[in-house]
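Each remark here refers to the structure printed beneath this line.
In this view, the complex is presented without one of its protein chains, the others remaining in place.
Let's look at subunit A:
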Amino acid sequence: MIRSSKTWQVAAMAAAAGLVLSACGTTDTDGGGDASGEDCNFKIGVMGALSGANASIVLPSVDGAELALKQWENDECEVTMEKFDTEGDPAKATPVATQIAGDETFIGVMGGAFSGETRATKSIYADAGVTMVSQSATATDLTQEDQVDVFHRLVPYDDYQGAAIANYLTDELGASKVFVVDNSEAYGEPLADRVEETLGNAMTQRDKTEVGQTDFAPTISKMESAQPDAVFYGGYIAEAAPLLKQMRDAGIDAPFVGGDGLYGADFGNAVGPAGEGAVVMCPCAPIAEDSTFAADFEEEFGAAPGAYAAEGYDAMSVFLAALDDGARTREEMEEFVDGYTGEGLSKEIAFDENGDVPKENVSYWAYKNEGGTLVPEVEVKP
């Protein structure tokens, strides 16, 4: 997910907190760990930011999972979903992971929703053999470096995103002079690097800005002399809003494209009228308004399915399919998920040896900001 920028410091603190808290976690498990292999009473944990500033990109996926569970038909099994609020904070996710890992009735966990909390907890789950299926953690290293067997995810990782964005810029927009701007931090800079790599000669100039910057006059004057036919910004909403406004004020009308760091209901509110027509790329699948999923979701939760709702539904469906298949232990669950293939709502689901959905199954969507809402425009392959 977009909060892949958590510093190592935070990770270290989380690890330390985990060491301290693991003691409390293991003591209270003795009472609840008596699930036998045969009867099918299980819990599936859900871990993510259910409150706080980033909750709006997590809650729809949790609702999606809840819907999948509700629609599940199985006479044999009694499955409940238990939600744990981490606020997306690795330090808060660690005790949650310890608790889930220590309680044998948890047969799987959906999450983490963000990369930072996933990074901090995956070894805890790995040690206990709890299968993880993440609906939205996209940091490349989660599967490409120190990977653990139990971790799977339904979204493509960040490396693909740069290529998808560059393809959108050249193929969809037909741009040949793209101005690339990044925010000089751990999310935006590597993303812009990938975009630059794929664009090659189609990039006219690159400029670096800072997190927290509001005055982009120097960047604007560089744009004025470069005369780009598209602008890509790798960064977050807080800086994209003033950048876009100053661009439009200066009369630069080139299409503005951003990565999933800009995705979310807050984008339209922050950019205002200057952001009309701005494009946000996201690995999250749009949901057709007339689909049964959208209708069921709306009926259940009173709102249209939001970010990663389909991925949440898919993650839960994978776990439930395992139980249908007769998986009754964590080992059997892990084995089933590793070999799972099936048609999901968001994409054709399968996991490679790293736990990623194969590249040919993933795609990105370009969402266009129309009157403050992000409307799906076109699907792009990385």
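What to note about this one:
Basically, a contact is a pair of C-beta atoms (placed from the backbone, for glycine too) under 8 Å apart; a residue touches a chain by one contact, two chains touch by 3 or more; residues count from 1.
Here is the rule we use: contacts and distances are computed from a predicted model.
The protein name that UniProt records for the chain not on display, among "Carbon-monoxide dehydrogenase (Acceptor)", "Cytochrome c-type biogenesis protein CcmE", "Branched-chain amino acid ABC transporter permease" or "Heme exporter protein C", is "Branched-chain amino acid ABC transporter permease". Only one of A:207, A:229 or A:377 touches the chain withheld from this view, namely A:207.
Here one chain is not drawn; of A:197, A:215, A:331 or A:370, the residue touching it is A:215.
The chain not shown here is touched by just one of A:65, A:270 or A:349, and that residue is A:270. Against the chain not shown here, subunit A presents residues 52-53, 184, 207-210, 212-219, 221-222, 225, 237-238, 241-242, 245-246, 249, 266, 269-274.
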